[in-house]
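The other protein chains are all here in position, but one chain of the complex has been omitted.
Letters A and B name the chains as they come in the text, with residue numbers starting at 1 for each one.
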Amino acid sequence: MIAIACTIAFVAISAAMLLCLYRVLVGPDMPTRILALDTLTINAIALVVLTGIYWDTGLYFEAALLFAMVGFLTTVAYCKYILRGNVME
Amino acid sequence: MLKTLLPHPLLTLLIVLMWILLSGFSVGSAAFGLLLGVAIPRLTSAYWPDRPRIGSPLTIIEYALIVLWDIVVANFQVAYLILFRRGDDLHSQFVTVPLDLRTPEAITALAGTITMTPGTVSASLSADGRALLVHCLETNDPEQTVAGIKSRYESRLQRIFET
Partner (left out) sequence: MPGFGEIAVSALICLGAFFLFVGSFGLAKLPDLMRRLHGPTKATTLGIGALLIASMLYFILEDEIVSLQELLITTFLFLTAPVTALMVAKAHILLDKNDQEHLPPTGREAGWSVLDAPQTDEVKKS
(Lines give C-alpha, C1' and ligand atoms only; values in the text may rest on other atoms or scores of the structure.)
Protein backbone atom coordinates (compact mmCIF):
# COMPACT_ATOMS: atom_id res chain seq x y z
CA MET A 1 0.00 0.00 0.00
CA ILE A 2 2.80 2.36 0.87
CA ALA A 3 4.48 1.42 -2.42
CA ILE A 4 1.33 2.46 -4.33
CA ALA A 5 1.11 5.73 -2.41
CA CYS A 6 4.80 6.34 -3.16
CA THR A 7 4.23 5.77 -6.88
CA ILE A 8 1.32 8.23 -6.91
CA ALA A 9 3.43 10.75 -5.03
CA PHE A 10 6.38 10.27 -7.41
CA VAL A 11 4.12 11.05 -10.36
CA ALA A 12 2.56 14.09 -8.65
CA ILE A 13 5.91 15.54 -7.58
CA SER A 14 7.43 14.95 -11.01
CA ALA A 15 4.50 16.79 -12.59
CA ALA A 16 4.99 19.60 -10.07
CA MET A 17 8.67 19.83 -11.02
CA LEU A 18 7.75 20.02 -14.70
CA LEU A 19 5.35 22.89 -13.95
CA CYS A 20 8.14 24.69 -12.06
CA LEU A 21 10.49 24.09 -14.98
CA TYR A 22 7.91 25.63 -17.29
CA ARG A 23 7.88 28.73 -15.08
CA VAL A 24 11.68 28.87 -15.04
CA LEU A 25 11.78 28.77 -18.84
CA VAL A 26 8.81 31.05 -19.61
CA GLY A 27 8.39 33.10 -16.50
CA PRO A 28 8.24 36.72 -17.67
CA ASP A 29 10.61 38.32 -15.17
CA MET A 30 13.53 37.55 -12.88
CA PRO A 31 11.72 37.24 -9.50
CA THR A 32 9.32 34.70 -11.02
CA ARG A 33 12.25 32.58 -12.18
CA ILE A 34 13.84 32.81 -8.73
CA LEU A 35 10.58 31.73 -7.09
CA ALA A 36 10.25 28.86 -9.56
CA LEU A 37 13.81 27.71 -8.82
CA ASP A 38 13.06 27.81 -5.08
CA THR A 39 9.92 25.74 -5.56
CA LEU A 40 11.93 23.33 -7.70
CA THR A 41 14.35 22.87 -4.79
CA ILE A 42 11.52 22.20 -2.36
CA ASN A 43 10.10 19.60 -4.74
CA ALA A 44 13.55 18.04 -5.00
CA ILE A 45 13.69 17.76 -1.19
CA ALA A 46 10.31 16.02 -1.24
CA LEU A 47 11.59 13.62 -3.90
CA VAL A 48 14.66 12.79 -1.81
CA VAL A 49 12.57 12.13 1.31
CA LEU A 50 10.15 10.02 -0.70
CA THR A 51 13.01 7.97 -2.13
CA GLY A 52 14.13 7.35 1.45
CA ILE A 53 10.71 5.94 2.34
CA TYR A 54 10.46 3.91 -0.87
CA TRP A 55 13.83 2.22 -0.45
CA ASP A 56 13.44 2.00 3.33
CA THR A 57 16.66 3.76 4.19
CA GLY A 58 17.45 6.72 6.41
CA LEU A 59 20.60 7.65 4.53
CA TYR A 60 19.05 10.46 2.55
CA PHE A 61 18.15 12.92 5.28
CA GLU A 62 21.50 14.64 5.21
CA ALA A 63 21.01 15.12 1.47
CA ALA A 64 17.56 16.61 2.07
CA LEU A 65 18.91 18.92 4.76
CA LEU A 66 21.72 20.09 2.49
CA PHE A 67 19.22 20.70 -0.32
CA ALA A 68 17.11 22.81 2.04
CA MET A 69 20.06 24.90 3.19
CA VAL A 70 21.66 25.41 -0.24
CA GLY A 71 18.27 26.14 -1.83
CA PHE A 72 17.49 28.81 0.75
CA LEU A 73 20.93 30.39 0.41
CA THR A 74 20.82 30.54 -3.39
CA THR A 75 17.35 32.09 -3.36
CA VAL A 76 18.38 34.76 -0.88
CA ALA A 77 21.60 35.41 -2.81
CA TYR A 78 19.72 35.89 -6.10
CA CYS A 79 17.21 38.25 -4.49
CA LYS A 80 19.98 40.15 -2.75
CA TYR A 81 21.69 40.53 -6.11
CA ILE A 82 18.55 42.02 -7.63
CA LEU A 83 17.93 44.30 -4.65
CA ARG A 84 21.47 45.54 -4.11
CA GLY A 85 23.48 44.82 -7.24
CA ASN A 86 25.88 42.54 -5.39
CA VAL A 87 25.66 39.74 -2.84
CA MET A 88 28.27 40.65 -0.25
CA GLU A 89 28.75 44.23 0.83
CA MET B 1 28.37 34.78 37.37
CA LEU B 2 25.76 32.75 35.54
CA LYS B 3 25.26 35.59 33.14
CA THR B 4 28.91 35.70 32.07
CA LEU B 5 29.04 31.92 31.67
CA LEU B 6 25.75 31.67 29.75
CA PRO B 7 25.00 35.00 28.08
CA HIS B 8 22.16 33.49 26.05
CA PRO B 9 20.62 30.47 27.76
CA LEU B 10 18.06 29.93 25.01
CA LEU B 11 20.76 29.90 22.33
CA THR B 12 22.70 27.36 24.37
CA LEU B 13 19.63 25.14 24.63
CA LEU B 14 19.01 25.47 20.90
CA ILE B 15 22.58 24.53 19.98
CA VAL B 16 22.57 21.46 22.25
CA LEU B 17 19.24 20.36 20.81
CA MET B 18 20.40 20.90 17.22
CA TRP B 19 23.60 18.97 17.82
CA ILE B 20 21.76 16.02 19.32
CA LEU B 21 19.24 16.00 16.48
CA LEU B 22 21.99 16.12 13.86
CA SER B 23 24.36 13.54 15.27
CA GLY B 24 22.01 11.12 17.00
CA PHE B 25 21.52 10.80 20.75
CA SER B 26 24.40 9.51 22.86
CA VAL B 27 26.21 10.71 25.96
CA GLY B 28 29.23 11.73 23.91
CA SER B 29 27.25 13.83 21.43
CA ALA B 30 25.26 15.44 24.26
CA ALA B 31 28.49 16.38 26.05
CA PHE B 32 30.08 17.82 22.91
CA GLY B 33 26.85 19.66 22.13
CA LEU B 34 26.91 21.18 25.60
CA LEU B 35 30.52 22.23 25.06
CA LEU B 36 29.56 23.95 21.80
CA GLY B 37 26.46 25.42 23.45
CA VAL B 38 28.58 27.10 26.09
CA ALA B 39 31.42 28.12 23.78
CA ILE B 40 29.52 29.59 20.82
CA PRO B 41 27.31 32.07 22.75
CA ARG B 42 30.35 33.22 24.74
CA LEU B 43 32.48 33.74 21.65
CA THR B 44 29.75 35.57 19.76
CA SER B 45 28.16 37.46 22.67
CA ALA B 46 29.90 40.67 21.54
CA TYR B 47 27.65 40.68 18.46
CA TRP B 48 24.44 40.12 20.45
CA PRO B 49 24.29 43.18 22.66
CA ASP B 50 20.94 42.55 24.34
CA ARG B 51 18.87 39.44 24.61
CA PRO B 52 15.18 39.57 23.70
CA ARG B 53 12.87 39.32 26.66
CA ILE B 54 10.39 36.53 26.22
CA GLY B 55 7.15 35.90 28.05
CA SER B 56 6.01 32.69 29.67
CA PRO B 57 6.42 29.42 27.70
CA LEU B 58 2.68 28.80 27.99
CA THR B 59 1.78 31.79 25.82
CA ILE B 60 4.40 30.75 23.26
CA ILE B 61 2.95 27.23 23.07
CA GLU B 62 -0.56 28.66 22.71
CA TYR B 63 0.64 30.93 19.91
CA ALA B 64 2.48 28.09 18.16
CA LEU B 65 -0.60 25.85 18.26
CA ILE B 66 -2.85 28.61 16.90
CA VAL B 67 -0.39 29.31 14.08
CA LEU B 68 -0.03 25.60 13.23
CA TRP B 69 -3.80 25.21 13.05
CA ASP B 70 -4.06 28.32 10.88
CA ILE B 71 -1.35 26.99 8.57
CA VAL B 72 -3.34 23.79 7.96
CA VAL B 73 -6.58 25.73 7.38
CA ALA B 74 -4.74 28.22 5.16
CA ASN B 75 -3.43 25.43 2.99
CA PHE B 76 -6.86 24.04 2.26
CA GLN B 77 -8.22 27.53 1.51
CA VAL B 78 -5.36 28.39 -0.82
CA ALA B 79 -5.55 24.98 -2.51
CA TYR B 80 -9.26 25.57 -3.15
CA LEU B 81 -8.60 29.06 -4.55
CA ILE B 82 -5.81 27.82 -6.81
CA LEU B 83 -7.67 24.82 -8.17
CA PHE B 84 -11.19 26.14 -8.65
CA ARG B 85 -10.90 29.85 -9.36
CA ARG B 86 -9.65 31.60 -12.45
CA GLY B 87 -6.52 33.55 -11.61
CA ASP B 88 -7.88 36.84 -12.98
CA ASP B 89 -11.04 36.63 -10.87
CA LEU B 90 -9.21 36.66 -7.56
CA HIS B 91 -9.57 39.97 -5.71
CA SER B 92 -5.92 40.38 -4.81
CA GLN B 93 -4.58 43.58 -3.35
CA PHE B 94 -1.99 45.14 -1.11
CA VAL B 95 -3.01 46.32 2.35
CA THR B 96 -1.12 48.23 5.01
CA VAL B 97 -0.95 46.87 8.53
CA PRO B 98 0.08 49.53 11.06
CA LEU B 99 2.26 47.98 13.75
CA ASP B 100 1.99 48.35 17.49
CA LEU B 101 4.97 46.06 17.97
CA ARG B 102 8.36 47.71 18.45
CA THR B 103 11.01 45.04 19.00
CA PRO B 104 12.60 43.63 15.82
CA GLU B 105 12.14 40.04 17.00
CA ALA B 106 8.40 40.50 17.43
CA ILE B 107 8.02 42.16 14.02
CA THR B 108 9.99 39.32 12.39
CA ALA B 109 7.74 36.75 14.06
CA LEU B 110 4.62 38.62 12.94
CA ALA B 111 5.83 38.91 9.33
CA GLY B 112 6.64 35.21 9.26
CA THR B 113 3.27 34.30 10.71
CA ILE B 114 1.43 36.48 8.19
CA THR B 115 3.24 34.80 5.31
CA MET B 116 2.38 31.32 6.55
CA THR B 117 -1.33 31.93 7.26
CA PRO B 118 -4.52 32.30 5.18
CA GLY B 119 -4.07 34.04 1.86
CA THR B 120 -1.62 36.70 3.02
CA VAL B 121 2.06 37.33 2.27
CA SER B 122 4.04 40.06 3.98
CA ALA B 123 5.88 41.92 1.25
CA SER B 124 7.74 44.82 2.83
CA LEU B 125 8.27 46.91 5.92
CA SER B 126 7.98 50.69 5.96
CA ALA B 127 11.29 52.51 6.15
CA ASP B 128 10.72 53.52 9.77
CA GLY B 129 9.59 50.05 10.80
CA ARG B 130 6.06 51.04 11.87
CA ALA B 131 3.91 49.50 9.12
CA LEU B 132 3.86 46.24 7.22
CA LEU B 133 2.89 45.80 3.57
CA VAL B 134 0.76 42.70 3.17
CA HIS B 135 -0.53 41.15 -0.04
CA CYS B 136 -3.88 39.35 0.18
CA LEU B 137 -4.75 36.66 -2.34
CA GLU B 138 -8.52 36.98 -1.94
CA THR B 139 -10.17 39.73 0.06
CA ASN B 140 -13.28 41.81 -0.26
CA ASP B 141 -12.84 43.64 3.01
CA PRO B 142 -9.27 44.80 3.62
CA GLU B 143 -10.09 46.44 6.97
CA GLN B 144 -11.43 43.19 8.35
CA THR B 145 -8.29 41.34 7.24
CA VAL B 146 -6.08 43.90 8.96
CA ALA B 147 -8.22 43.78 12.11
CA GLY B 148 -8.05 39.99 12.08
CA ILE B 149 -4.25 40.01 11.85
CA LYS B 150 -3.98 42.56 14.63
CA SER B 151 -6.32 40.84 17.06
CA ARG B 152 -5.32 37.25 16.33
CA TYR B 153 -1.53 37.47 16.08
CA GLU B 154 -0.23 40.88 17.03
CA SER B 155 -1.88 41.08 20.44
CA ARG B 156 -0.54 37.64 21.34
CA LEU B 157 2.95 38.51 20.13
CA GLN B 158 2.77 41.68 22.18
CA ARG B 159 2.13 39.57 25.25
CA ILE B 160 5.04 37.26 24.41
CA PHE B 161 7.71 39.79 23.51
CA GLU B 162 6.71 43.07 25.10
CA THR B 163 5.16 42.43 28.47
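Details
Heads up, the rule we're going with is that contacts are C-beta pairs under 8 Å (C-beta built on N, C-alpha and C of every residue); 3 or more make two chains touch, one makes a residue touch a chain.
None of the values given here were measured: they were computed from a predicted structure.
Contacts to the hidden chain, counted on subunit A, fall at residues 1-2, 4-6, 8-9, 12-13, 15-17, 19-20, 22-23, 29-32, 34-36, 38-39, 42-43, 45-46, 49-50, 52-53, 56, 58, 61-62, 64-65, 68-69, 72, 75-76, 79-80, 82-83.
Touching the omitted chain from subunit B are residues 18, 21-22, 71-72, 74-75, 78-79, 82-83, 87-88, 90, 92, 94-96, 98, 111-112, 115-116, 119, 121-131, 133, 135, 137.
As a convention for this text, only the chains that are shown with their structure count from here on.
Mean C-alpha positions place subunit A and subunit B at a centre distance of 23 Å.
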